[in-house]
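What follows is a short report on a single structure.
What follows is an incomplete set of chains from the complex, kept in their original frame.
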């Protein structure tokens, strides 16, 4: 198993395609078959797979999740870091903070329209650390 | 690692038990202990584990998720393929498109009441491709 910590540069609140950044950072080309595990080291961001082509999908993701978990909901008690604090924790668990992806013939074994989204759920999330484990 | 692409036949919109189909398609009987990874190659369907006995659970899943992400919500901008297009993408990420399942003594290491659901979130999703990776 090959473990490596990556640092993702700060991004604005929303959903961001990071497939290319992941593929370029890791030695996938050496593997005929394997699995890649990605584990965010945070509780206010998320990883998910979704449509990799039309940016309006990422915008609609933001619109949906911001309606589902509104900033500053009056019943939240954990708000030390602002109105986006607790909603970011909940979005992080709804979408998840890890992915396990097949590797096939030196590339991620994903469908034609699948890409890796980083969900940045804080207004000022900063850089995000990602622990990667490559098997195979 | 043993990788194999399966094709799931087209199913109507809703939630469908596919445990038997998966177990029959793969050489689990050879493994005393291992892990099975399932990765849908799509962004408008999902995989999840849930109750494997009473079909009303699958119906209630449809009822819940169709209320949570209504077709044709006016704020969605990505609607090229119809009112069920963007809601299918969101359901796919809420539930996830992959599972990692333990294998134990030649069978899936699941609880007595756990089964694999395929969530088909499009009205006409067609056949679905599933990349399987068996380890152990």
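First chain written, first letter: the chains are A and B, and each begins at residue 1.
By definition in this document, contacts are C-beta pairs under 8 Å (C-beta built on N, C-alpha and C of every residue); 3 or more make two chains touch, one makes a residue touch a chain.
Everything numeric in this text was worked out from a predicted model, so none of it was measured.
Novice: How many subunits, all of the same sequence, make up the entire complex in this structure file, 2 of them being shown?
Specialist: Whole-complex copy count for this file comes out at 3.
The working rule: only the chains that are shown with their structure count from here on.
Novice: If you average the CA atoms of chain A and of chain B, how many Å lie between those two points?
Specialist: It comes to 20 Å between the two C-alpha centres.
Novice: Inside the complex, what are the residues of chain B that reach chain A?
Specialist: Interface residues on the chain B side: 1, 3, 37, 39-43, 68-69, 73, 75-78, 80, 86, 89-90, 92-94, 96-98, 100, 129, 131, 133, 135.
Novice: Tell me, which parts of chain A touch chain B in their complex?
Specialist: Touch residues, chain A against chain B: 33-35, 48-51, 54, 56-57, 59-61, 63-64, 67-68, 94-96, 99-102, 104, 109-114, 117, 135-136.
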